[in-house]
Every structure is written in C-alpha cells, then in structure tokens.
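Everything below concerns the one structure shown next.
Selected chains only, in their assembly positions.
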Amino acid sequence: MRYKAEVRVTLKHGVLDPQGATVRSALAALGYEGFEEVRVGKLIELWLEAPSEEAARERVREVGERLLANPVLETFTVQVAPAPAARAPVPGRPAGPGEAGGP
Amino acid sequence: MKARFGIVVFPGTNCEMDTYHVLTRVLGQDAAYVWHQDRAPDPYDCLILPGGFSYGDYLRTGAIARFAPVMERVAEHAARGGLVLGICNGFQILCEAGLLPGAFQRNRSLRFVCGWTHVRVERADTPFTAACAPGQVLRIPVSHGEGNYYVDPETLARLEARGQVLFRYATPDGEITPESNPNGSVANIAGITNEQGNVLGIMPHPERAAEAVLGSEDGRLVFLSVIRYLSEGRAVRV
Amino acid sequence: MSELWRQVGLRESEYRLICEQIGREPNETEIRMYGVLWSEHCAYKHSRPLLKKLPTEGPRVIQGPGENAGVVDLGDGLHLAFKVESHNHPSYIEPLQGAATGVGGILRDIFTMGARPIALLDSLRFGPPGDPRQRYLLGGVVAGIGHYGNCMGVPTVGGEVYFEEAYGGNCIVNAMCAGLVAEGGIRRGVARGEGNPVLVVGARTGRDGIGGASFASEELGEASEERRPSVQVGDPFLEKLLLEACLELYETGSVVGIQDCGAAGLTSACAEMAHRGGVGMEIDVRRVPRREAGMLPWEVMISESQERMVVCLERGREDEARRIFAKWGLEAAVIGHVTGDGLFRVRDGEAVVAEVPVASLAGGAPTYTPEKREPAYLAALRGYDLRTLPEPEDYGRVLLQLLASPNLCSREWIYRQYDHMVLLGTVVGPGGDAALLRLPGTDRGVALKIDGNGRYCYLNPRRGAAIAVAEAARNVSVTGAEPVAITNNLNFGNPEKPEIYWQLDEAIEGIAEACRALGTPVTGGNVSLYNERDGEAIYPTPTIGMVGVHPDVGRHAGMGLAAVGDVIVLVGP
C-alpha cells in the first residue's frame, strides 16, 4: 500500500527562533499588527510503500528520530494517510552515505 | 617525527585541499584524504573533518554526513583517545553525530557570514591550544550560514564548569561582547571539546589563517598545538 | 506548423530559411529545436557581425571566442580559463534561484574547459534601493550567488553593484568565473570520431526551463510573465559532485570533448559539439535519464535542467566513466554516438523524430544588421549646459551625501555573504580595487576585476565602454598586476530598435579601441539583449571582466594609507 506521511518538525519551546523573529519583525515593518509570535519549522512530506498504515507510521517515526529532527533543538509529529495515485518518479540523486562506490 | 593527519572527505566537503595544503606545505606534516565510505583501520594520529557543505547542508548541516561509514571510524578513534578536529561543517557533523554536545541553527542574521573574527583562547592546557597563551586572542575568519551554536542552559553550565569551551568570539582586546559574536552563538562559543578533551569542534577556519600573505598566521597555533601534543607523546592531556 | 514557428519565436523568413536548408518542412520536434538554437541567446543573430570587430589575438591567448570560455597563458605551464555570463531575466522573476543558476552555469562553462574554478565575480544592477521590490531583488540575488558559490567552494572575490532607475524593470546579474588548468589540459566542446559514444552526465532531465533561451531573447512584460518557463532550482551540491567527477574523468584521457547543457539544453550542447567537430550525431531520447514521466522527445531535447554535461568519449571507455560518476553518486548515461553523415538525428527508440543537417541547426541561423540611428535623447543631453549647475555651498555636506549614496557606500553587506576566502588564494579580496589571487604552489598571482558604467554608456556608448575597459585595467594594475585580457557581457535593450543597435555597435567599437590600446584582447563573453520592460530599455551596459598577471603577490599594493607622513601623489592626465 502507498501512504503519504507528513512530519512536522518544530523548534522546542524555549529555543530561540531566528527565522521566526525575523518574520515577525518584517510583519511589523509591513504594518501588520497583532502578530505576537512566529515560529518557523519544517514540513516534510514523504510518500512510501508499506504493508499497513501502522507500519508506515512506525517507519516514519523512526526516520524522524534518526534523521529528520535534531533532538537538541526540535520535536516532531507524524501523520500518515493512504496516498491516492503514484506520483512521477523521483530525480536520481547522488548516493547517500554508505551507498556503493569508492575511490 | 611528523604527525599523521587524516582529512575526511564527504560529498560536498570543500575545505579539504586547504587543510591539506596547510598541514603539508606550510607545516611539513603528513596528511592524507579519508573517503567518507572508508572503514579501513586507522593509521592517523589526528582525524580532521574539514569545512564545506556535506550533502549540500540539506535538511540540517551535518545531518546526513553523520551516517557515513567513516563516522564509525571517527567515533572509534575518539573513543580510543585519538584526536579529532572538526572545523566549521566538521564541527556541525560532530554535533549531529553526538561526539560533541549541542546543535546549530541559522545565523541570527539569517545570512551567510564570511569575514575575520577574533576568538579568545579560554584554556591553553589542551591538545588543541597548548601552543597558545591563556586568554590569547586569535584572528581567524569564519564562513558559515549556520554557525549559531545552541545548547540548553543546563548543558551549557556543565560545559562551562568542565572547561569544555576553548574558544569564544571576542573583540580584538579579548572582550566577550554581543557585537563580536558573528552568528548568535550561545555564550559567544566558537569552539568546544568533548568531556575527555580529545575532540574539538571549532567554527572559524584556522587553516585560512596560517599564512601571512593571506592576512593572519594565528590559525597555525591550533595545528601546532596538536603537533606538539602528539610529539610530546600525548603528555599534555586534559 | 504555421503557428508553431511563431510560437517558438522564429520569424517567417527564418522558417522559410529552415525549409530551404533542410529541403522540406520541419516537423514539430525539429521546429522546437530550431526555435531554441536559432534564438538570439544561442545564435547571436544581431551581435555576431559586430563581435567580429573585437581584437581577439595576443601572445597570451590560448583560446579566443568560440568555446565555452576563453583561455590565457599565465606562464609556468598554467592557463587561466575565464568567462562572464548573464542571468538577467531569470533573476528578475526569481532572484535567488535565478542568480544561483546563473552562477551554476558560468561555473560549468569553466570546468568544461578542463579547469578547476578558483574565483567568481558578480556585476549587478538594480533600481533604487528605496523601493522594496528592488531590495527584495538585491537580497535574493546576493543570497543566490552566495548559496551556489559558497556551497561549491569557489570564492566570490569581487564584483560591483549599482542602483539606477533604468534597471528598475530589468535587473542585471552578470557572473564571471575563472579557473586554472595545466598546459595541455584544456578540453573543448567538440565531438569527433565516428562511433564514439555521447553521454549525458550529472542531473536527470526534467521539464524545467523549457524555452528559457527564447525567454531570454524577448522583452519582459505582462505577456512574458505568463509564458515564462517553469523556474529552475539550482542544486549546487550536485554541481560540486559533477565538478569533481568531471575533473577526475579528464585524468583518464578518455574525453574527446565536453560541453555544459546550458540554454537550449541537449539540443545546443550536442549540435554545437557536432558542428565544431564537423561530424553528425545520433541521440536517443529514451536513453536520457528523466526526472519526470511522460516527457515528449522535444521536451527532453530542449529542457534546460541544470547541472548536466554532454561528453563525447573515446569508444570503449564508457564503463570507466560510469565508475567515476558512480563514485560521486552521479549517473553517466550513453545517449548516442558520433556519426559520419553530418546529420543531427534524434530517435525515440526505433522512431526517428528529427533529422536535420548539423550545419543548419547549429550554424545556419541568419545574422541581422538592422538599421542604426543615434538616439534623439543624446542631442538634448548634449545641449545641457553644465554651468547651469549651482555651485554647492557646503562641500562637507556634499561629501557626506556622496559617502551615504547607495552607489558609493560600503559593499560589505554583500560580500560578507560570499565565502571569499576558500581555496586559500585570496590575497586581496572584495573591498579592494581588484581581487588578487595567489596561484597555488607559486608566489605569482592573478588579478581579476569586473567593471561597467551604464550611465557613461548611456551618454556616450563608445567612450563609456572604453572607459569601462580602462577602469578595469586600472583596477587590475593598481594591485601590481599586468592586465592581459578581457571577457565581456553586453547587456542591451532590443537590438531591432535602431537606437539600441547603434548603442551596441558603438559600445563594441569602444571596447575594441580600448582593448587595442591596452593590449588586452577579448577572449570571450556573452550577449544579453532585449533587456527591456514595457518598451523601456536599460542603460546600455557592457560589463568588462579583466584578468592580469602578478609577479609576486607578497609585494602587492594595498588600498589603505599606510603610515603617517607618507607622500600622496596624484598621477594621470
């Protein structure tokens, strides 16, 4: 089965957010009143094959912990839903760490 | 005797040739490149993770590189008490790998920053600073988009108590001021070691300040400290 | 087909010329390939005759115009490849990615020559910075240049920026790159040897940038905003891998020729390589690695996806190449081969979807010599009496005003965002007159500067262009270097207007005069026309990228006043 997962990565409470602060002051400079705080996080969408929704969620959660979020700064949440149709193939990429090849 | 340096190269590393040049041509040491997929046994006295943009800095700096096979070797080397030096992106990778505490955010300005900074040497009794005087101010350039070092307050207190902060951004006179901090790092931190004192992460580029014709020779002191420590049979332990 | 040729930007006369050259009506794939290759951007239809006026020879010139970059001899077996390129229109639409991909393109031009890039420079023009839109463009362009150059590990060592009303609707983003190659190591964009394989290496091909070359060859306006090609996103990380892989491939000695896939994508890279080699070529689009499903053959052929190169290899060396690219995590796909029939043939598997003579596609575009006329505004300007300007009462205040002008104030805000120190060559970086780089392993150096002055050129294109060359030469020589050659980027409006064509012609004359006088031949460059918005052209803006050789970087002159009591001398006429 195909699933689409969404990982929302946000800064931990208490961690200063330079991007959010800049957006907030830019909003004020543009004359937008009433914005008290802005936090900028990441929204990572993943499409994957998995035997079940539970399995997909499990896998994405693991990936979130190992790679997608840095526990020193960030927390994350995972949402998974069945994905409708297959999307176009993905760009070929440089091999990640550990892939074949070497000098 | 010459010290043997291994310079780790990830896809996207771009300061490896500079580091090699300084170690071999300027300082007359032995150096070799270590490919990111290389797990072979380790003949080096000191492993250096140089600057650059490993994996394009995508997702987070160092986040992907830390899974490279070579990182197991770096961890083993460190666990045996071997010296590991991470410069800029190398520092970021060591943090992601958990070999150093903390993490990096984008510079407070949100802009990349390249230019000269001054860093104050907080301790001169470590393998990485033995050639410096305590409190000495080094003129070394930075060049990074995400050099904004963060640790939570408790960890920071622990780092300070154990003397793990080796370099801090400062004025030319050695004063620690907000203006001398190029990126918003907590406590003006520019370089820290692990608890054992054998792994250093430093955000400025000492290799860029190793020849007078390029503007400063202060960065040599970091490498000379390592060389001295190694030649003295690792006598300068923390 | 009658609508299609118009749609791809061809004139009716050009369409007829194509029919004549190929002896029949072209099919859709063919028309679309002609559309991009015969665009102004690729074919230099309006500028080619004028560019012939430039002096291109000199004792140090190893490679003049006609290749991906010019090359000069620095002595001691070292050559310098250098070139400037524009990315004005893409940067106006999407400043960060537009500028970033511009830098990516000029870097590829340099490393296709066999050279390792050692320096970048940028020449920028925007409208007045008081306007938020212009600040947005400036911020995005600078971030984009930094994003790409910093990640590649190539220092951006110099540049210039000006703010003028005339650039408010059409900014200028020119990037220059220089790279080092050992004597004998130069590669060229040529295909030769019947049966030799042709490969595409690097990124996969997607639908991005389709029609970019034609887009660059028209004026900006409401309509063009609608028809703009999908914006390309640069991947400097992938290009860094491509750079290292290409340099490693050159070491094997198996490369017959190589060219980057820039404007007009595979079509121009393949056809130009075949044209230079006087051979034919057959390409099978099915063998081109794709990033998107369902692409049509013509889309594959004219896509401008970034970070790709076309390589012609010696037969039998394909696996070796594949291994090198795989080591760097990249693909190297054989997509065709060199033929002896002088035809450019595109297959989609078994089916032949295009087949035209290489000489027609890559060399058959017409050139135009439009009418030229001195613009009327000049007469009015000449009538202006400078004596009517009031004498300032307080020169101190004027000085402060000058110092605060966006056109004179410090540029540190910009160059702090560029890594200008990586590679350990930067003896004098941005902030100095010209950049001065130490050549690895020697005490010798190379000085680099990019200069232009659109306002002078607006007032007098011939003098203005000559002044730009002279300014670049002064900047290079005050470091202690001897100027040796230039590259140039001609940023002008629509050449079909007689006044613009006159400006272009005059400016080229001015560059030629100055280069002859200074002994600095032109080794290459780029032409960017149709820099207009709603019919308003930018100032005529030739930018000059100059290189010089320095005997001993340890003894360079600095800019600051060194010591109390030093004598200050004004030299010159």
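Chains: A, B and C, in written order; residue numbering restarts at 1 for each.
The criterion applied here is as follows: a residue touches a chain if its C-beta (ideal position, glycine included) is under 8 Å from a C-beta of that chain, and two chains touch if they have at least 3 such contacts.
Because the structure is a prediction, the values reported are computed rather than measured.
Recorded composition of the complete complex stands at A x2, B x1, C x1, labels matching the chains displayed.
Following the convention adopted for this analysis, only the chains that are shown with their structure count from here on.
For this pair, chain A with chain C, the centres built from the Cα atoms lie 37 Å apart. Centre to centre, using the average C-alpha position, chain A and chain B are separated by 29 Å. Residue positions 237-238, 241, 328-329 of chain C each touch two or more of the other chains. Annotation for chain B: residues touching 2 or more other chains are 11, 55. Across the complex, chain C is touched by residues 11-12, 14-15, 17-18, 21-22, 51-53, 55-58, 111-115, 141, 143, 145, 205, 207-208, 211, 213-214 of chain B. Interface of chain C with chain B (complex): residues 143, 146-147, 150-153, 235-238, 240-241, 328-329, 412, 415-424, 426-427, 438, 440, 553-554. Interface residues of chain A facing chain B in the complex, by the touch rule stated above, are 14-16, 18-19, 22, 67-68, 70, 72-73, 94-99, 101-103.
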